[in-house]
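All protein chains but one are shown in place.
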Amino acid sequence: MSDALLDVITLVSVGSHPMSARARRAEQDARAVELGLHLVGDRLTVLHAGNPYEESLRAYLGMGLPALHVLEQPKGADALPVLANYLQEAHVQVVLTGTQAETGEGSGMLPYLLAEALGWPLVVGLADVESVEAGYAQVLQALPRGQRRRLKVRLPFIGSVDNAAPAARQSAFGPARRGEITLEDVEVVDDLLWHEAALQPARPRPKRLKVIKAKTAADRFRAATAKATGEGGQILRDVSPQAGAEAIFKVLCEEGVIR
Amino acid sequence: MLNTLLPILLFTALALAVLGACRRVMLWRQGRPTHVDLLRGLLAMPRRYLVDLHHVVERDRYMSRTHVATAGGFVLAAVLAVLVHGFGLHNRLLGWALLAATACMFIGALFVAKRRRNPPARLSKGPWMRLPKSLLMFSASFFIATLPIAGILPDDFGGWVLAAVLTVGVVWGVSELFFGMTWGGPMKHAFAGALHLAFHRRPERFRTPFNASAARSSGLKALDLGDATAPLGVEKPKDFTWNQLLGFDSCVQCGRCEAMCPAYAAGQPLNPKKLIQDMVIGMAGGTDARYFGSPYPGKPIGEHGGNAHSPIVSFEGKALVDAETLWSCTTCRACVEECPMMIEHVDAIVDMRRHLTLEKGATPNKGAEVLDNLIATDNPNGFNPVNRMNWAADLDLPLMAEKHHADVLFWVGDGAFDMRNQRTLRAFVKVLKAAKVDFAVLGLEERDSGDVARRLGDEATFQQLARRNIGTLSRYRFNRIVTCDPHSFHVLRNEYGALGGTYTVFHHSTFLAELIDAQMLKLGQHPLALQTSGGLTYHDPCYLGRYNGEYEAPRKVLKAIGIEVREMERSGFRARCCGGGGGAPITDIPGVQRIPDMRMADIKTTGVEVVAVGCPQCTAMLEGVVAPRPEVRDIAELVAEVLIESSVAPAKPSATPRRKAEEVL
């Protein structure tokens, strides 16, 4: 990194394993920590708003962090104002977060609301920070299908990372045990959302049925008895390699993967 | 002249040897302290060497006998030489005895020399090629020097020419054999080896006379995670315990471990002998330029080095050992089984892995993912723990949570999630039901035994899983645990004890053998029994065989269903690993070929149609070999195939006719 004085904060949350729902380090937040470690090494500040005694927070420390700072809040409190206050005072150039929390509301709004509250630009899908100079950062944004876009963003900025960012390093037991969790008491602000919203176990979404838009019985009959398309592929035997290649080439062109 | 020179030479050499010994002891003491009963160990040492170790040494009969002559002759000769030539006790009887001893040693040394004329690849060269000459020189010199004392030759025979020649011979001999012993020459093995046997880190391995490898002590030693100051594994050579360092130092570089190591044979960058030598280099400081054995495959000699106070594995550049060397090991214990010095290679490798995983977070390839899965889902593949009993949805298995007590607790293992292994499990349940065994399973309360986590060095996850399993097991009453997975079997039997869980554990093959002995099962003849060609061979799982000494029961079970096992050349305690242990498929260090392919080649040489196994890992690894290849069947499946169920048994009506049809076959 060209700028030795770059200061980076990564915001982390407590995740939940998709299979067992056990608390863990959140996948995207861990990638944000990874990116932060990549940028500034162990000068990275890692910040969490919530319960400081949650064991799974130590998984972040296990990535080689000397300490983790926690703004102590009860469950159901609004993390936004306390984080915004903290960041306002923190004199950092880059704030990294995951895209979406794995527990609670998980609306993915936090980076947006933070950016709005602080008046900072927000880059979503941050994949890498290429350079930081003269008040601007040149970054790579991840697009679907592994594509990348280069952006120039004014400092300070908030970057949210998704699963396209570099994978998080392994969390090791030793540093996790040694790392220090520092507490800060903050004013508790109730999250108003919970006055009107309620969490419930996820219901499986209804599968969309193939709706037959037919006005007449004959059309409905035809649609119901029609052979499903795509059943069984086309098999070309005893063709010349050229003919085979042409057939493949045709499909590739149809699908638009030949550029 | 010789009479004045010899005592000086002898005592100088002895003094130097004592000095060297002190220095060597200081080197070992760099290691961490550990509790060893020094006196009892020293007293037991001769017996351990002469009696308990016999079986292992005897496997190389040529060297065993050569060693008796050479070493026995040398020890006697050395004592007598000190008496006769050092203290000047020119007694004719002692002279004759010394002559006999040196003659014996000379003959032994000739055989050593013969072995060294065209040495097999596993033997180290370099100074080791010098050793037979030194032995010959020592024995011949003292033989001639003693002839006058025995009264065979006149006292002044030969004059100063002979005296000079003898002096040279004696100087050479005692340099190599006395002070070379403690200053790092090839004879170091005698000094360090004797003390290593006395202060061995697993004294329980010497329980069974004549057969130290049968007195199994194969469970890994637990780390004390409660002590925040204790190192998590081994980072630097000084983090080994002092008797581990002593053990490394006793290596005689015979290369028997190298010859047996599956990773070495597969061209992965591991050679157990080199690894132990690297630890010695780390202890004493220096580089491996003066190592004269086979290298780690694909890694040239002379590039690695270190000392006791610098890390063994470096992530930038090279240090003593590369990480991939440590991750190549399948923990099959073939090296430990073969080692005539009883060196504990696997313990050392896991110690170093512990540091890499627990401190550095550097478990390679899928390691980190597997460990995360174990933490979050209690199984290595990250399956939803709720699906653990799906394989038995229709079997109506009794649950411990409902029964609270049973004779047998059937430990299912993580194979419950694997479709192939589910066939084995279902077959075994069928047998259990047919034998009317009073059994129950833990169901969703079961977790991974922690085997993989521990071999990958994640002691923390292992202990967490183990403590939770022990907590679960403590709620129920049962007489014994039976499992189809040798890895769970080993961990439950040998490694939970240190954490407070002591159980009677059976592998399913042992349990089946017991059921057959007790005539609880009605079995037919297996179709394979009737065939003249083809047939069946049995692959010994490492964690059942070498780790727990169970070689007989599976063969007995196969015999009971009429199958004669066509043994592979490498079977029993020498069985080659399938490549599936120690997390090796997870860390996946590339080699020139794959271990399961080599094992399948072993199997194919017997010309069989079926290979019987007793382990889900072995099944997976061997079935991963590209067809055509013999079929892989678990012992439980083979037994279930020929099971004759009595009509009284409450079997499903639809299932009965099919079973009858099998009988007819």
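Which chain is which? They are A and B, in the order written, and residues in each are numbered from 1.
Here is the rule we go by: a residue touches a chain if its C-beta (ideal position, glycine included) is under 8 Å from a C-beta of that chain, and two chains touch if they have at least 3 such contacts.
Following the convention adopted for this analysis, contacts and distances are computed from a predicted model.
Trainee: Under which of the names "Cytochrome bc1 complex cytochrome c subunit", "Nickel import system ATP-binding protein NikD", "Electron transfer flavoprotein subunit alpha" or "Cobalt transporter CbiM" is the non-displayed chain listed in UniProt?
Mentor: UniProt lists the chain left out of the view as "Electron transfer flavoprotein subunit alpha".
Trainee: Residues on chain B that touch the omitted chain in the whole complex?
Mentor: Those residues of chain B that touch the unshown chain are 365, 588, 590, 592, 594, 597, 624, 626.
Trainee: Residue by residue, what part of chain A touches the chain that was omitted?
Mentor: Those residues of chain A that touch the unshown chain are 15-16, 18, 21, 101-109, 112-113, 115-116, 121-125, 138, 140-141, 143-154, 157, 164, 193, 196-203, 205, 208, 211, 213, 215-216, 218-219, 222, 225-227, 230, 233-239, 241-242, 244-249, 251-252, 255, 257-259.
Convention: only the chains that are shown with their structure count from here on.
Trainee: Under the stated contact criterion, what part of chain B meets chain A in this complex?
Mentor: 228, 232, 357-363, 367-368, 371-372, 375-378, 382-385, 458-461
Trainee: Going by the contact rule set out above, which residues of chain A touch chain B in the complex?
Mentor: These residues of chain A touch chain B: 17, 19-20, 22, 24, 62-64, 169-175, 177-178.
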